[in-house]
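Below: one structure, written as structure tokens.
What follows is chain A.
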Amino acid sequence: MQRQEIVISGSGGQGVVLGGIIVAEAAAIYEDRFATHNQSYGPEARGGASKSEVIISDGAIHFPEVENPDILVALTQEAVDKFAGTVKPDGILITDTMVKKLPAKGEYKTYVLPIRATAEEVRGQIVTNMVTLGALVVITKIVGLEALKQAVLARIPKGTEAINMQALEAGMKIAEKEL
Partner candidate 1 sequence: MATHVSEYLRLDKMPHIWCPGCGTGIILGAVVRAIAKLGYKRDDVVVVTGIGCSSRTNAIIDFNTFQTTHGRALSFATGFKMARPEMKVIVITGDGDGSGIGGNHLIHTARRNIDITTILVNNGIYGMTGGQYSPLTPRGCIASTAATGTMEPCFDMCELVKAAGATYVARGTAYHATMLEQLIAKALEHHGFSFVEGIAQCPIGFGRRNNQKTPVDMLNWQKDHAITIAAAAKASPEELAGKFLIGEFVNKEAPEFSDVYWEASRKAQQKVKEAR
Partner candidate 2 sequence: MSKREVRLMQGNEACAEAALYAGVKFFAGYPITPATEIMEILSRKLPQVGGVFLQMEDEISSMAAVIGASIGGLKSLTATSGPGFTLKQENIGYAAMVEIPCVIVDVQRGGPSTGLPTLPAQMDVMQARWGTHGDHPIVVLCPSTVYEYYTLTVQAVNFAEMLRTPVIVLSDAIVGHLREKVVLPELGELKIVNRKMTTVAPKDFLPYKADEDGVPPFVNYGTGYRYHITSNNHDEGGFPATNNHQIADSLLRRLHDKVEKRRSEIVITEEIMTEDADVIIFAYGCTARSAYSAVEEARKKGMKVGLIKALTLWPFPFEVLLKYSKQAKHVIVPEMNLGQLAGEVERTLKDCPVKVTRLNRIDGRMITPEQIVSTISEVI
């Protein structure tokens, strides 16, 4: 696969940074490809705008920044407003049903999913990233499900495996409905 650029953005507390790291690790370690991860977040530890940039490629990755993502996951209105305009014409936007003002229909494909509501149903805001990852792999197949699961299990605290897997699968389910 050639270079694929993914941006996951939301607000602090949704686990956006960790979610991005897990995707990158799934590709780099469990699928033996190349991957980079970059993050930015506001000075507030919680509630500020938060962004993960992931690049996955079969070759070495030199320029590590994402200017026009192939895939944008935007979980908040702020994230949609800020980044939807950067998505590549043949790209994908995944956003949340709670985002009220969607951008004017671009050339890219848009999926509106109840990610945040599903997270709340499973456990709360803290598993938003797991629901997101589940939906992301189903829609984009950016990494394999097995690699993703291994990467998740390697990163999460012991004793939280069941709940995280449950959230991941819930995310897959809401995405499968849209395909």
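Just so we're on the same page, contacts are C-beta pairs under 8 Å (C-beta built on N, C-alpha and C of every residue); 3 or more make two chains touch, one makes a residue touch a chain; residues count from 1.
On the choice of candidates, all candidates are chains of the complex that A comes from, given by their letters.
No experiment lies behind these values; they were computed from the predicted model shown.
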Seminar exercise, completed: This complex places chain A in touch with one candidate of 1 or 2, number 2
Problem set entry | Residues on chain A engaged by candidate 2 in the complex (per definition of touch) | 21, 24-25, 28-29, 34-40, 61-65, 67
